[in-house]
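A single protein chain has been omitted; all remaining protein chains appear in their positions.
The first chain written gets the first letter, and so on, giving A, B and C; residue counts start at 1 in each chain.
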Amino acid sequence: MTVPFTRIVKDPIDPAGLLASVGSDADGASMLFTGVVRNHNQGRVVGGVRYDVYEEMATGILAQIAEEAKQLVGIDHIAVVHRVGELTVGDVSVAIAVSSPHRAEAFEACRFIIEEIKKRLPVWKKERYGDSVEEWVEGITPVGVPTSRVGRS
Amino acid sequence: MTVPFTRIVKDPIDPAGLLASVGSDADGASMLFTGVVRNHNQGRVVGGVRYDVYEEMATGILAQIAEEAKQLVGIDHIAVVHRVGELTVGDVSVAIAVSSPHRAEAFEACRFIIEEIKKRLPVWKKERYGDSVEEWVEGITPVGVPTSRVGRS
Amino acid sequence: MEIRALFFASYKEILGTEELRVDLPSGATVADFLEELRSRGGAFTVLPEIPAVAVNMAYSDPSLALSDGDEVALIPPVAGG
Partner (left out) sequence: MEIRALFFASYKEILGTEELRVDLPSGATVADFLEELRSRGGAFTVLPEIPAVAVNMAYSDPSLALSDGDEVALIPPVAGG
């Protein structure tokens, strides 16, 4: 397994397995954060969601975010998986597992990763209310992201 | 299950089960923090540890800490288990599971709980180095804790 | 030169398509590309004036000069996590 480990997936996420994958005998702290599909949002009852994704870019950005977290806190026991496609209430949409010698680094890395995902991972969420009403969830315009160019030449 | 759920235990902790126990369909974020016995500390190789505990007081303090976290962030989907007795490298010594509608509260509660445990839970750790050398890990003198009295009269 | 334009989520729904080939004069920038799209009228005028754009999967400024074969994606406000 490469470190950090990052994936965009369509199948259900196994958070406990992800957490187990990052631990080592040298680590005194392990953390798992999971984003879960809620049954409500802004006062409305949510029945399920669908995530659209720019898959190739999201795969790269997720790896970039995890790499930045690694540089930030100096640990590479990091695993991040984001699920896309149709999800129902209670399903895990994102799981972040971090393991480190001390707790401060684990907290910092975990928080950094989820905040950056929210800011710039090219993923979009459509919520379903009741039987047929669907709406794209208001998102965040990616800003302040370094303008670097992945050339093709 | 009462909320928050807190326990001092002698048997192995099941972190994934603890995390599953706190979730609800109204929660969009779930977090798990685990403290794990490391194979080293301050440059020495650690073979295992033994936790001593003032069990009755620790049970009360752990409940108090979880209750304070609940008041602090306004969520009660909190579960905390601390293990005592003989532990080996890789064993989970403490697990904190928090579930909340939004992520900020989960992070804050989780961090608060582990920091308070370190500051005032009456638990002591003796590390074993090599075959026979054992030493109590330098701890933190509980200070700034409100002087309240549990009367017996 | 030819640009491969990609649309996602709400933009894809508004435009009714997820991919277009766009011909642009050599030296055209992201801003020129957006202007070309808007000039097509109809649903294209509903898009934000300056949407977030990724060129070859990197977020890019409107001033960036494009090259033949570039993949330019219009990125609606993101909502992952």
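A few comments on the model shown:
Keep in mind that, in the parts below, a contact is a pair of C-beta atoms (placed from the backbone, for glycine too) under 8 Å apart; a residue touches a chain by one contact, two chains touch by 3 or more.
Everything quoted here is computed from the prediction, not taken from an experiment.
Touch, as defined at the top, links the missing chain to these shown chains in the whole complex: B.
Note that of B:32, B:98 or B:121, the residue touching the chain absent from this view is B:121. One chain of the complex is left out; on chain B, the residues touching it are 35, 51-54, 56-58, 60-61, 82, 93-94, 114, 117-126, 136-143, 145-153.
The rule we apply is simple: only the chains that are shown with their structure count from here on.
Among the remaining chains, those touching chain B and also chain C are A.
Ranked by number of C-beta pairs in contact, the top chain pair is A-C. Centre-to-centre, using mean CA coordinates, chain B is 51 Å away from chain C. In terms of their C-alpha centroids, the spacing between chain A and chain B amounts to 26 Å. Averaged C-alpha coordinates give centres for chain A and chain C that are 25 Å from one another.
Residue numbers of chain C whose C-beta contacts span two or more other chains: 81. In chain B, the residues touching two or more other chains are 103.
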